[in-house]
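Removed: one protein chain of the complex. Kept in place: all other protein chains.
Here the chain labels run A and B in written order, and each chain numbers its own residues starting at 1.
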């Protein structure tokens, strides 16, 4: 990425490509970008990202309300149990449905039994504007859990969606810095919920606070903050 | 109706597990208050209090009215608390009926300030039976992150102390109210400054105790207790309603802890008013 370009709602985005123009080419507009009267303009404030090769544009903004998108990992809380599945709160406008059979090795006879209030790590399976979202705790192609499922023990806290998106990157500076100092388990949901687990509650609290504080810090500051926290411990 | 989502099981369990070891989820000590920030605006009587993430705005205004016939020499003090959906999604202000929390907070503040006679109402008299000042305290809750009562009491006291009313001179039967530009406005006469300190109790018998619960702690707690003290070590109000019954010895212990907290808070208010 050459430079960060901040766009405001209503800004017209120049979608003309440097390379030879092809009339038939299709532009792909992601979140925060829409076509309004022959022109492409931003509809959300944030940083404009583009991929010239694939002719894609999208705007990254730091929202707090989650809008489910297929394939994204989320951390949800079971709020009710129905005949065919669980109703799970994932922070979106509607509660998500988690079918009883959407677990590794689940059969009609052998289904997991989750109490109301249980925290689950799941993947969004269905997300569109007309149906309630649906999530699953396994990979429906392989039938394996791949890390999804009930989260037992540990602690869960909320953060902004932007921070969650940065944390899920394996190069996230704050997680790497913490990981080099203390062992811990983490599950990041793109719905702005992070679950962590360590051996001692004190460490869990420390990690939770470090992650929350890292929201507005760059990589160097993150490492510095983590270093100070670990020394204090 | 918006339903407040209860904390998940692991949040509950972790909070209790950590508390048994003397650790709180936000890294504070058991008896630590959250960071308290008091901002006085240039306008008299407008104060914002930030207690951690909880934010309360207090505004004091006054006007001249006729006193009640049975109390001709006493001014009026009115309270209003506005706890709307602005502060938290779980609060519901649309139904028109005041919510349980709103009643609890506004009545608590009213009791703390009115019943303990923190404001000298006789000093608000201009002409007996004719004209008195009516002081109005409006509380607006901007962000709810636990412990609204303490934040509201600090904001109320700070705003009342920050407030200045126009000066008045009496000329026979005529009262002249001076413009604030003409003559320096005068502060309210305040007898003492009651401050609330809230405790949260956890565990099946309520034997785990902490000061200044945040939102998650408030949702998990089994009982809570608010004690209001002034700087003369006088108790101005006590409030414990519902929840798990507590042993009487805990009440005494809370009083001792609250005494030190109130001193700290009074110093902070003083500091903010001097700035």
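The rule is simple: a residue touches a chain if its C-beta (ideal position, glycine included) is under 8 Å from a C-beta of that chain, and two chains touch if they have at least 3 such contacts.
Here is the rule we go by: contacts and distances are computed from a predicted model.
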Record-based protein name (UniProt) of the chain missing from this complex, from "T-complex protein 1 subunit zeta", "Pkinase-domain-containing protein", "Ribosomal RNA-processing protein 41" or "Protein SEC13 homolog": "Ribosomal RNA-processing protein 41"
Contacts of the hidden chain among displayed chains: B
Hidden partner chain, touching residue among B:111, B:131 or B:183: B:111
Of B:86, B:123, B:259 or B:273, the residue in touch with the unshown chain: B:259
Touch residues of chain B, complete complex, unshown partner: 1, 71, 97-98, 100, 103-104, 106-107, 111, 115-117, 192, 223, 225, 229-230, 232-248, 251-252, 255, 259
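Everything below uses one rule, namely that only the chains that are shown with their structure count from here on.
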Length of the line joining the C-alpha centres of chain A and chain B, rounded to whole Å: 39
Of chain B, residues touching chain A in the complex: 5-14, 17-18, 21, 23-27
Chain A - residues contacting chain B, complex: 77, 79, 89, 115, 117-119, 151-157, 195, 200-202, 204-206, 208-209
